[in-house]
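Structure, as structure tokens:
Apart from one protein chain that is not included, each protein chain of the complex appears where it belongs.
Coming up: chain A.
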Amino acid sequence: MAYQPPRQGLAAQIIDVAVLLVMTVGALYLPLYLGLAGAAKNPQPIDNPTWEALGQNAAEQAQWQALGITDPAAANDIITARFDYSFSWAALIIMAVLVIGYFVLVVRLSDKEYREVIDERFGGQ
């Protein structure tokens, strides 16, 4: 016999949407709001910057000027900023476990649900 799902009232539907919204905004927006997210690009400005000291040749200097940056001091932070790519193996392992674990979890639970779907759709065929 086909599975008959329970009826869901309007209030319960609203609660379900609210739960999803809270999860979305909570997981994605909260780290931003708390300043925990983001790639730190650290400027390492040099003293008394000149275009030459910043490694910019004549053509590049013309490009900076065309972009409205005529003073090398104004470009100092942009040119010297670098990402920090040092990472720990622990972080890499945590990431791998999370990603692989997530897909294993979803595929296994999906398979359980899928068997119910196939049984109901095809019956004893």
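The definition used in the following text is that a contact is a pair of C-beta atoms (placed from the backbone, for glycine too) under 8 Å apart; a residue touches a chain by one contact, two chains touch by 3 or more; residues count from 1.
Going forward, contacts and distances are computed from a predicted model.
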Of the listed "RNA polymerase sigma-70 factor, ECF subfamily", "Carbohydrate ABC transporter membrane protein 1 (CUT1 family)", "Putative spermidine/putrescine transport system ATP-binding protein" or "APC family permease", the name UniProt assigns to the chain that isn't shown is "APC family permease"
Out of A:A53, A:A73 or A:L105, only one touches the absent chain, namely A:L105
In the full complex, chain A touches the hidden chain through residues 2-3, 5-6, 8, 10, 13-14, 16-17, 19-21, 23-25, 27-33, 36-41, 55-57, 59-60, 62-64, 66-69, 75, 78-79, 81-85, 87, 91-92, 94-96, 98-99, 102-103, 105-107, 109-122, 125
